[in-house]
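Here the complex is missing a single protein chain, while all its other protein chains stay put.
Chain lettering (A, B and C) follows the sequence in which the chains are written, and residue indices restart at 1 in each chain.
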Amino acid sequence: MTDKIDNLDNENKSDNQDDVSANPNRRRLLVMGAVATSAVVTVRPAIAQTSGSVLNCEIPVAGSHGYGKNIAPDGTLVAPDTEGSFQHNGRRYKARDIQRALRGRRTLPGTNYDQSRAYVNYIRRLRSGQSGFTCFASLQYRR
Amino acid sequence: MMSKAGFYPDTWLLVDCLREPDRALRLNDADWVALITMARAETLMGTLAYRLKDKKVPKPVEHIISDALIDSEYQYRSALWEVDCARRALQSYDGPVVLMKGSAYAAAGIEASHGRSIGDLDIMVSEGGLKEVESLLIKAGWEWVKEDDYDDAYYRDYMHELPPLIHKERDRMIDVHHTILPKTAKPNPNALAMIADAIPIEDGHYIFMPEDMVCHCAAHLMADGDLAGGLRNLWDMHCLLSDFSGAAGDFWMRLKQRAQQHELWDAVHLSARQANALYGTPIPTDWMQWSMRDTLFQKRLLARNSWGQQRHKLLRFAFYIRSHWLRMPPLMLTKHLLTKWRKGHKAHEL
Amino acid sequence: MHETNIQVGPASFRIGSVWKEVIDQIEMLYASYPKPKLTDYTVTLDAVRPWRRFIRPSAAINGDFMLPDAAPLPLDHGLLGVEMGVNLQMALGWRRQLILHASSVEKDGKSLIMSGESGSGKSTLSAILGHRGWRFMGDEFALINHDNGFAMPYPRMISLKNEAIKTMKKEAPHAQFGPLMKDTPKGDIQHIVPPADAIRKMEQGAKPALLLFPNFGYDAEIREIFPSEVFMRLTQASTNFVGLGETGFNTLKRLVLDVPAFEIAYQNGDEAENMINQLWEQL
Partner (left out) sequence: MADSYKIRDVGNLILQHLDYMSLLYDRQSGITHIIAEPAPQIIEALGQDVMKAAQIEHILKKQYDVQMFEDESSDSFEDIIIARLDEFVDLGLAEKIISI
């Protein structure tokens, strides 16, 4: 049904990639992401001195579109007086810190658990064109 | 051809080795280094590498040639990809889209494209189609390069093209023309005929018919540019003339008529003589008249030394002024140069 | 035009300068390097204007491959100008190997590669390790073979900035240093000639066994990095990945699949060395 796409050599999959091979009848998990979250990062030519490496990028929480609003626990932007919502000051978080927060290993620097959870959900909802989106797209992370 | 660096009248070394690759095989180390430096300075290294790739050359030169060929393959592939992206972006535009210069040679598989470095994508559409093409390209991710208004107006009103556009993701430029010379330039080529007689190629684009391709190449070399990159353009001319004259019998007669129709006979005739003198392009004997002007042109083309540097500064400045002169009447020229100068643009890197 | 030729790893350069003292400096520093006659690239130092050769001399850097707006430098930073010109020839012209903006050292026939932007400490670390039992391979470019994935040496003059100069003067007091160039665009710069074995073995590559992303100036920490993040970072740290097409893709793909990668944060050379030795033993 599918033609062999060149180099689709499964044995090259790194070991921690999936546990299905160990237990064939349990199908591997496939997370679908969202319509508007791009699943592609295209490599562009880089002269070595250019600073912006995709993973040294930063994501402001929140971007300009969040000005004058608060962030609700589920990451959506709400009126500033909404109960249980969090303020934000547009602080820029490093890709490394976001990745750790995404894995739930650590909160974003300078935030408590709940605030960090809200900020991470805000980042997950970033849409193409909003600032920090490409940085997050490259950090797309499943588990 | 006994030579040590410096003795050989410099750029002739590059011209001779392009013309007769076997001549390179007798070079000493110093001449090889001079040849390679000049070829790179004239953006002809890919072409030279292509012509030397099956020859027995010293080991260090083998590496240099393979690096140059890798780069040419990259340029060729990227240029054709840019053509494909433009095709998809302009799918809904029903007028003909004519590819020009390097992209045309590559898309049509013309000899001149082998090893050629290919810069921006140049396309020509009818003047009436400019607006629609412009908006389709913007929609597909291209954006303006020249932000400031003076350059924008200069391009739109005096030059023969839209201001250049660059694609956000791919950092590649596209120039959309509706004729091949600025409106203010003296020759007034018949753009409508060029588009009408353009030949369709496989992917749905068009390329000029042979005579128009030669006229455009000559126009670009003689009338438009200040001869910077002249040796590369002249090599294109050499390949086109050698290719096309070999095919049809009365090619030269049809070429002369077409050039006269475009008021480009002087440019075509001059560049054919230069190609014949430098690269040995076969041309009709009655075309071979050499004048003082030819010698000046040739001196300007051969201004590179064995360190890759430009010599004859005054001569080059004269050609720089001339290139603008041909494009703009005198009064506008001084205004243009003044504006450029005031804005800190050095008048061409001398 | 005064000139000299130098060979650094697999690459060779013809260097020309209207000022003789720059060529003398290069010949003194690269005295023990091979001098091939048929060179890969040409780099020239010329006066910005004819009269600027003598009055407030200002050197314009040029070469076979150039970025359009390279700024001219004062003559006493001539050596720096040549270094920038040489770097650009490799960054823009080289295709024989995949180039990574990274330093590298070798031990027991295996190489350690340290990638990072300027300021990450990769150059200083490679210089320090080069004097502590490792064979120095390069402080600026790591060259990865397309066929066997080996890292090839590129042992140019090691460029030390500001405090790193003091560190290396302590680390290798009797090594040969170049002239001190004060207040260059990147502060004070002084070059140190690589150890003799690095120059002698400049043609001997080594299979990469460990890839590090050093982060100078942070509390000690080691973090493993997944292959996809390594791939992304190295595409940004490579000057010829895109130009190499499929060959470059395959070379980089194999590197990230075969070589474990970690980020190490550290405050000083000793701390970094301990972490590196710890990781090296676990391989």
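By our rule, a residue touches a chain if its C-beta (ideal position, glycine included) is under 8 Å from a C-beta of that chain, and two chains touch if they have at least 3 such contacts.
Keep in mind that what you see is a predicted model, and the values were worked out from it rather than measured.
Chemist: Tell me the shown chains the invisible chain touches, ordered by label.
Modeler: If we consider the entire complex, the absent chain touches A, B, C.
Chemist: Using the touch definition up top, pick the residue from B:74, B:105, B:265 or B:279 that touches the left-out chain.
Modeler: B:74
Chemist: Have a look at C:74, C:227 or C:260 and name the one touching the chain we're not showing.
Modeler: C:227
Chemist: Touching the absent chain: which residues on subunit B qualify?
Modeler: 74, 77-78, 81, 84-85, 88
Chemist: Using the touch rule from the top, list residues of subunit C that touch the missing partner.
Modeler: 226-228, 231-232, 235, 241-242, 245-246, 249-250, 253, 256-257
Chemist: Please output the residues of subunit A touching the missing chain, sorted low to high.
Modeler: Within subunit A, the residues that touch the unshown chain are 1-3, 5-8, 10, 12-14, 16-17, 26-36, 38-43, 74-75, 121, 124, 137-138, 140-143.
The working rule: only the chains that are shown with their structure count from here on.
Chemist: So which has more C-beta pairs touching, A-B or A-C?
Modeler: More C-beta contacts join the chains of A-C.
Chemist: Whole-Å distance, subunit A centre to subunit C centre, using C-alpha means?
Modeler: Averaging C-alpha atoms per chain gives centres 34 Å apart.
Chemist: Touching at least two other chains at once: which residues of subunit A meet that condition?
Modeler: Subunit A, residues with two or more chain partners: 44-45.
Chemist: Return the residues of subunit C touching two or more other chains; collapse runs of consecutive numbers into ranges.
Modeler: Each of 242-243 in subunit C touches at least two other chains.
Chemist: Spell out the residues on subunit A that touch subunit C in their complex, using ranges where they run on.
Modeler: 12, 14, 41, 43-56, 96, 138
Chemist: What does subunit C use to touch subunit A in their complex?
Modeler: Interface residues on the subunit C side: 67, 91, 99, 101, 117-118, 223, 226-227, 229, 232-233, 235-239, 241-243, 257, 263.
Chemist: Over in the complex, which subunit C residues touch subunit B? Could you list them?
Modeler: Result: residues 1, 12, 14, 16, 36-40, 42, 44, 46, 62, 64-65, 93-96, 242-245, 247 of subunit C touch subunit B.
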